[in-house]
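In what follows, a structure is listed as structure tokens, so that the remarks can point back to it.
Partial complex: the chains shown occupy the same locations as in the complete assembly.
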């Protein structure tokens, strides 16, 4: 993809200074800008680099006036970082946006496919499944029967969506994601065997959710496992059956949420956190990485750390003492010795 | 899939009261039963809901006599929960049961395919591989050469089975599972490089095992990594080379078992547990979530917690004191001060 300085000035509504015809096809940091790249200057600390940068275009502040000659074409805007971010977004959207339905895909006759959809090779789509407008589905993705996928979703390669799941609009699923696998439910039998409990619910994912690579979300035993609007899940996360994660909560990689836990809205959950089943986590709770939450957190905005997780500051304080336990032990030994001496004297 | 009340009464050998022709195509909880759904009433606490439920069919106890008129058709059985579970199982089996071999699959000529097998599109099956009767293999699954898969297995989409692995009967593998990837074996060299140790063993999975989405099981360096009969593994678990997991042990998500560890039968292992290589874990051991087991557990039925893992109750007790370490530290400081005073008095 190539853009001229003029294209970019129009996209971000900026004022051009320099050659409007210079062409770029990539982005760079200003300190290592190469010919053919577009960069930006937002932090004054980096101003010196503009006089040495080989970037072809630099987006700068409205008020920027070079003190020396500069090589790059400048585009002046109100908010250089914001304009650059907007540019990246446009670039990214164009990059991932494809169209056409591969004749190497396998689409059930009863599936309903929206307008302007991209379906890559080796994708299979089951009976009665509905795919919204402008959805992009990359190669090797499997979508079972009776699935609904809203408009403007981006589904990367090798994703698995089991039957009956519902995906909202503007959802991004990264490669290897599994949606709707069976919940881990087995009833112990008298002979030590386990009998599988049929998992006949589904998964509901609301609008504007993003789910990272190889993350797995199990279907509910009955009813639905629900990921609410705006939730962001990192890679390699496990969400068990009947869990609900409320709006705009973000969860980092390798975290596991056990069955039927309910997590509030606007929570921030670190990596490798474990949350025990059937708990409730209030809104705006923060859980530090590697914490193990073994009881409900009812206080809004609580910050937890440790395994089992307790108040963040308490844990930190106790951990300082933990590191000094040898000193405590020595002090106690000294006290015992001295006390003994004193007692001897007093008898 | 649609069933009449009459169909269901026959399936679960119940006595029908109400319209035998009413049709259902889903299940619901009694408290939020919708028209077209079948529900059940087992816990007397939920009895009031039967008078307001919009479920079309409710499975009830033999002895249940409504005190007011009820809308749903009733089916009376000895054990309503058991009958409902049986119904779900039948429903689930029908749902996942497909047949036919997709002409978009890629099956080696030397592969032997059993009777009544379903093979989805974009599945590939290697040379000399044997697939048992009634096996279902969903889209995009890769099965290498010389693999054996027993009867009645259910293998979901995007599963990977490397060459030479052996899968028993009635095994379920969820989407994204990897069986038989190379063990993590590298020999350090004098120049700080590592030389790969060839991993030429395989993985053996016995009957009635279920393995969750994106779980990985490495092949043995030599010999076999073995998952015994009835073992249940959750999602995103790592089983390293030459591990053995004995019968009916269950392991929760995100747990890692290092190379050559041997885990006993009927163990229950929580989520995010780590087990060091070459250890032995006795039968019926329970390991709490996030524990790190760094030495063998030889006592049958032992319960472990902590990292490194120790006896569950000891850990719990020590952790209470850990949370109060500030108090201990304050007490010691007080003792030191008082002792000093006393010593002064005594001199």
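To keep things simple, chains are lettered A and B as they appear, and every chain counts its residues starting from 1.
In this section, a contact is a pair of C-beta atoms (placed from the backbone, for glycine too) under 8 Å apart; a residue touches a chain by one contact, two chains touch by 3 or more.
In this text, all values refer to a predicted model and were calculated from it rather than measured experimentally.
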2 chains shown - copies of the sequence in the complete complex: 3
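In the analysis below, only the chains that are shown with their structure count from here on.
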Touching residues on subunit B, where the partner in the complex is subunit A: 27-29, 85, 88-89, 91-92, 95, 102, 104, 120-122, 138-140, 156-158, 172, 174-176, 208, 210, 212-214, 230, 232, 234-236, 247-248, 250, 252-254, 265-266, 271-272, 289-290, 307, 319, 322-326, 328-329, 332, 335-336, 339, 342-343, 346
Subunit B partner contacts - residues on subunit A that touch it in the complex: 106, 122, 124, 140, 142, 158, 160, 162-163, 176, 178, 181-182, 184, 186, 192-194, 196-200, 214, 216, 218, 222-223, 236, 238, 240, 254, 256, 258, 272, 274, 276, 290, 292, 294, 307-308, 310, 314, 317-318, 321-322, 328, 331-332, 335, 338-339, 342, 345-346
